[in-house]
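Here the complex is missing a single protein chain, while all its other protein chains stay put.
The block that comes next holds chain A.
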Amino acid sequence: MASQCSPLHNQSASFLYNTRADGSQMSFSGSSGIHNRDANAEKGSALGSSINADEVLKFEEMAKDWWDPEGSSAPLHSMNPVRTKFTRDALCLCFGRDSSSAQPLHGLAILDVGCGGGLFSEALARLGASVTGIDASEAGILVAREHARADPVIHARTSYRNITAEQALDEGLQFDAVVASEVIEHVENVPEFCRSLAALTRDSGAVVVSTINRTAASYAVAIVGAEYLAQVVPRGTHDWSRFITPDELARLMEGVGLPQVSISGMFLNPVTSRWSLMNDTSVNYISYFKKKTVS
């Protein structure tokens, strides 16, 4: 596994128990926004469209690991159903959909910022949405595309692009909903990231953000527990001081025209390795914001 090529993407870089996370960061806002401790990560995104055979081989290896529920992305695999459930319910509320129907997100255009290997994007696509996944890591995008190809429905409903949120904004793209899961804690310029999320969202649309709180509990779990005691995540993967509290996030989002509608804690039961939604937001949480209508 080519760890030096580990991508700038949320699904391998951001999570607590991620053995593959090597400190590379989610790149969001072009030149000023990248907080990058791994020069190789940039190399990945600079490859452009011509890919050599070695790189193809590497991403194929990675595809297998990203989509291995027992591999380095295991916590994201197990988190995926609960973040999808929260997002489904939030978007149903926002767009007046029946959340008990089979494809409640039918026809909605969703942007998944920091889509990585496409885990969250595929789940949203299965609920009926047309999902655009973007990631600064080209390897992540190639993995996501390759994985989607196996299922014609997913293939038809997803498109993946190796661009940053800022680049998407430059193209004038807008979506019914924008999701950024396990991304914001790796972003250098958070206020600017929030402004971009707002600008990428249509009026009355929704933004869903999931991340890690900055509390004693999250310090214990994410830094002491995962990086030092269990050593499942390389030391330095997460910078606790960069974590954002729900209040800080809500204030920032409110400031860019995205008032918070609801929030839920996400709890990983260490015994069963299953996630559940709960009131306690002291470690992981997920929030839904609705964009104000400009009259």
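We adopt the following convention: a contact is a pair of C-beta atoms (placed from the backbone, for glycine too) under 8 Å apart; a residue touches a chain by one contact, two chains touch by 3 or more; residues count from 1.
The criterion applied here is as follows: contacts and distances are computed from a predicted model.
Within the choices "Striatin N-terminal domain-containing protein", "Large ribosomal subunit protein uL29m", "G1/S-specific cyclin-D2 isoform X1" or "FAD-binding domain-containing protein", the name that UniProt assigns to the complex's undisplayed chain is "FAD-binding domain-containing protein". For the chain left out of this panel, the touching residue among A:Gln103, A:Asn269 or A:Thr293 is A:Gln103.
Check A:Arg126, A:Arg202 or A:Arg242 against the missing chain and you find that the one touching it is A:Arg126.
Counting the whole complex, the residues of chain A in touch with the unshown chain are 63-65, 67-71, 77, 80-82, 84-85, 88, 100-103, 122-127, 147, 150-151.
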